[in-house]
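Excluded from the complex is one protein chain; the other protein chains are retained at their positions.
Labels run A and B following the written order; every chain starts at residue 1.
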Amino acid sequence: MSEHLRITDLCVDLAGYPVVNNINLSLKTGQIGSLLGPSGCGKTTLLRTIAGFEKPREGSIYIRDQLISDQSQAIPPEHRKIGMVFQDLALFPHLTVEGNVEFGIRHLSASKRIARVKSLLELIGLGGYLKSYPHELSGGQQQRVALVRAMAPRPDLLLLDEPFSGQDTERREQLSLEVRNILVQDGVTALLVTHDQHEAFTFADAIGVLNHGRLRQWDSAFNLYHKPADRFVADFIGQGVFITGKVLNDRELETPLGLIRGEMDHVPTIGTEVDLLVRPDDVLHDDFSPVKAIIETKSFRGADHLYNLTFPGGADVLCLAPSHHNHKVGEKIGVKLDMDHLVFFPKVGE
Amino acid sequence: MIGNFKHSLRFSPILGLIIFLTQSFVYAAEDNLVNIYSARKEALILPLLERFQSETGINFQLVTGKADGLLKRIEIEGEATPADVLITSDVGRLHRAKSAGILQQVDNAILEKMVPVHLQDKDNYWFGISQRARVIFYGKDRVDPSELSTYEALTDEKWRGRFCIRSSSNVYNQSLVASMIEHLGLEETEKWANGLVANFARSPGGGDTDQIRAVAAGQCDVAVANSYYYGRLINSDKPKDLAVAGKVGIFWPNQEGRGAHVNVSGAGITKHAKHPEAAQALLEFLVKAESQSWYAEVNNEYPVTPNSQISETLQSFGDFTADTLDLTVLGENNKAALQLMDRAGWR
Partner (left out) sequence: MNTAAITNSKKPQKLRAFSPWTVMNVFFTFTILMPIITICAYLFQPPSENWGHLVDTVLPDYIQNSLWLMIGVAFGVTSMGTITAWLTSMYQFPGRRLLIWALLLPLAMPAYIIAYTYTGMLDASGPVQEGIRDAFGLKYGEYWFPEIRSIGGAIAMLSLVLYPYVYLLARAAFINQSVCVLEASRTLGCGAWGSFLQVGLPLARPAIVAGLSLALMETLADFGTVQYFGVSTFTTGIFRTWFGMYDAVAASQLAALLMLFVFVLVLMERWSRRRARFHHTTNQFRRLPEAQLSPGKAWLATLACFLPLLFGFLIPVSQLILWAFATYQEMLDDRFIELAINSFMLAGAAAILVLIPALSIGYRNRTNPSIAMTFCTRLASMGYAIPSTVIAIGVLIPFGAMDNLMNDWMSDHFGIQTGLLLTGTVFILLFAYTVRFLAVSLQTVEAGLGKIKPSMDDSARSMGLSRGQVMQRVHLPIMKGSLLTAIVIVFVDVLKELPATLMLRPFNFNTLAVRAYELASDERLADSSTAALAIVAVGIIPVVLLSSAISRSRAGS
């Protein structure tokens, strides 16, 4: 399968400041990607550059190997065949649901147009709302209308700019799954921008983590979590702490929690000190373990307890334990580390 | 202290507003005063009023406006009206004022004697103060004065598309047509109006001076306008105005017959005048020989009193015979005139 969207060496400035730096990424046809990062990381700017609202300083954007934007030429947004769902939905308040959805397909014949609008609205379960105005719909309904409005012209690429941010947390996951299903059903290639990793995980096949305008990693959700490319990604995705470890050989590290054994992607010089990433699920509660830690704080999470533990050596880790293992703060419990893959980065000075 | 000061500062605009609102409310029942509602423009009448004040010691208060508005105002103000004297610049409005019952009869020997009979109301409700003629102007390079004769002859086919006059909304035109109705009868006048409209070079618009300028510019060859507008162009210090005056000649119509149509500016005393003596003093002052020549000259008009001096400009227009139709008639025929012009399509 050829690459559907390809971005090479993209740099974008806003008001003279570099906001997007040297980005390379690609999506395959039908693939759903996501750009994840803290606010101000440049993810929205990247999206708007793809849509054509900003111009790159350097680099190029291709769709199906056709150049749509570089520093010297840019196809205007309306000719890119790129659909976009906006953070605030941006439904046209003066048009009905039908008017909104058919806005982008007015070049079609009336019968085709009506059929398309109807089938899309059926798809989202709003077949009966043709003549309603946006303000007469609920938030979730507006959401779906905004989605199919962008899908109506069968865009080559669909961009979604934090479209679920207006929804409450419970609805969010459900909505994002619904939307994903609709997109997959229609075979749409899409790129979602979000700051919510759970949303990205449920929604996307490939996720890019951005920080300070740079793409830190472009990978699957599993790999982002388990094989973060750098410290920032490791920190940003999921929970975890770093503990100091000393490389003993190509399989073992010596840490305040004892000897830890696991696979290494690369083996640093024996004897160097590194920062080892420890996820809460790496730390198992084991009453028989010789390694003991003191519970500093704990929080109840339904099925699990998340404990913050301190080791006598001074290191702190998080531990996810089934919630029937109920211990008090200040209690000493036995833990053991179970890691089959070791993620570590060069040690940074205190 | 500071708070108080700030407080008073905050209210000072309100105080100012109250002073502003009531500043004009001082007219009260002072005796040595005459209150004037004038349709004659401030610039044309104020100097004369100031002279009146210094000569007689009688103070005056003036408000100018459109005659119709002032008339309506006096009518609505009723008994409480402060107005003592109403001055208008045409006879039609004086007649309306009389009919509306807002003027009073004035029995004053000086006025009777000085103002010719046809230039005052037959029941002494109003008196003319100055007169002007409504005459024909022609482009000197295109029209030989011998081609012109009467108002009636302006309907001749040779003037097709060559004639200019202002809108029928203008009271001078209404008065002219009112006089025609009196002389020719309604039917003949309507025929005349139809013929005149057929000769229009353009849809009526602008003022009288504009008609004279249009003749100079060649837009039309003949026009009807009041005499003083021509006098003003002649006396202008602008080369452009002088050029216009040079290209246009004045023609006195109907000299073989009834004479040129004249109109007057005039004055009357209101029914509920609070200062009738002062008002009469003002009217007497206005028809004094000296005031007459000054009042007329400032606007290039003719005095109403027969023996007053006329300006050099007017002398240069030559002598003319004026229609001595009783002006009261113009007012009476005004409505008929207006309706007739409506029917003729005279915009």
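In the analysis below, contacts are C-beta pairs under 8 Å (C-beta built on N, C-alpha and C of every residue); 3 or more make two chains touch, one makes a residue touch a chain.
What you are looking at is a predicted structure, and each value in this text was computed from that prediction instead of being measured.
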* Asked: The chain left out touches which of the shown chains?
  -> A, B
* **Contacting the left-out chain in the complete assembly, out of B:N35, B:N254 or B:T270** => B:N35
* To do: Using the touch definition up top, pick the residue from A:Q142, A:S176, A:Q217 or A:N308 that touches the left-out chain.
  => A:Q142
* **Options B:I87, B:A214 or B:V304, residue touching the unrepresented chain** => B:A214
* Where the missing chain touches chain A, by residue -> 51-53, 76-80, 82-84, 86-95, 103-104, 107, 133-135, 142, 149-150, 152-153, 155, 159
* Chain not shown, touching residues in chain B -> 16-17, 20-25, 27-29, 35, 41-44, 61-66, 68-70, 72-73, 76-82, 96, 99-100, 166-167, 169, 171, 174, 202-210, 213-214, 216-219, 229, 232, 238, 244, 274, 334-335, 338-339, 342-343, 347
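Keep this in mind: only the chains that are shown with their structure count from here on.
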* If you average the CA atoms of chain A and of chain B, how many Å lie between those two points? -> 87
